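One structure is given below, represented as structure tokens, and several questions about it will come after.
All protein chains but one are shown at their positions in the complex.
Take a look at subunit A:
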């Protein structure tokens, strides 16, 4: 497919699953999150509870908000538009009616229009990266997107798969864990945060990029933009319209709270310590 040098279309995919950080300090559950995100978690004042039937966590009445990494993805897309490197930013989210609020937040930040892929009820409970990736891939083809930016992972399930699967389904290159991205003609330079440090890659467009924490600092919506967001369109689409089957290939056997922290044991000498470790089968 002929690709013009100007990127026409950036789709920014949002995850709007709830913040379900099990009430524990964030460092233990989501080691990659830093102060800013932890601040968001603790301020929600909600204790996450496992449902009595142990199929998941209680989400009724829990305030849902845009996944922090997706906020960063939206911000990056809007920055590209402000630099006039892209023509249009489309914000997409999959889920029940409430996700429209999150799409509106993206519109208030500066996205041009939204697409709400309606998935509700049982389908929503079992919605996972594979189905979402199929939806995104189908939409990308339909919308003729040139660039997809998503958060690197959702902070509720921490899957870190959607970006990668979407790229594979589309057979597009991917730049994951991006802490910097630059459009150079029709190539994308992405600096990735990897275990060993920073890796810089150059990928062709169209491509998928997943946003990491240091990519940017998302803006606060301005009041005039919040007002403009009201007039922007959010289209409604069903997975079936895109030819996607949202049936899950995974069955959740059970969901448990993390084990209660046990008290430690104090030992007198190093020998005692080694002895105890051997007993516990750790050495």
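Criterion: contacts are C-beta pairs under 8 Å (C-beta built on N, C-alpha and C of every residue); 3 or more make two chains touch, one makes a residue touch a chain; residues count from 1.
As a convention for this text, contacts and distances are computed from a predicted model.
Enquirer: Which one, "Integrator complex subunit 9", "GPI transamidase component PIG-T-like", "Origin of replication complex subunit 4" or "Short-chain specific acyl-CoA dehydrogenase, mitochondrial", is the UniProt name for the chain you do not see?
Expert: The UniProt record for the chain left out of view names it "Short-chain specific acyl-CoA dehydrogenase, mitochondrial".
Enquirer: Return the single residue from A:170, A:221 or A:234 that touches the missing chain.
Expert: Result: among the candidates, A:221 touches the missing chain.
Enquirer: Based on the whole complex, identify which of A:70, A:167, A:191 or A:229 touches the chain you can't see.
Expert: Selected residue, touching the omitted chain: A:229.
Enquirer: Out of A:81, A:104 or A:192, point to the residue that touches the absent chain in the complete complex.
Expert: A:104
Enquirer: Mind pulling the subunit A residues that touch the left-out chain?
Expert: Residues of subunit A in contact with the hidden chain: 36, 39-40, 43-46, 61-63, 101, 104-105, 108, 220-224, 226-227, 229-230.
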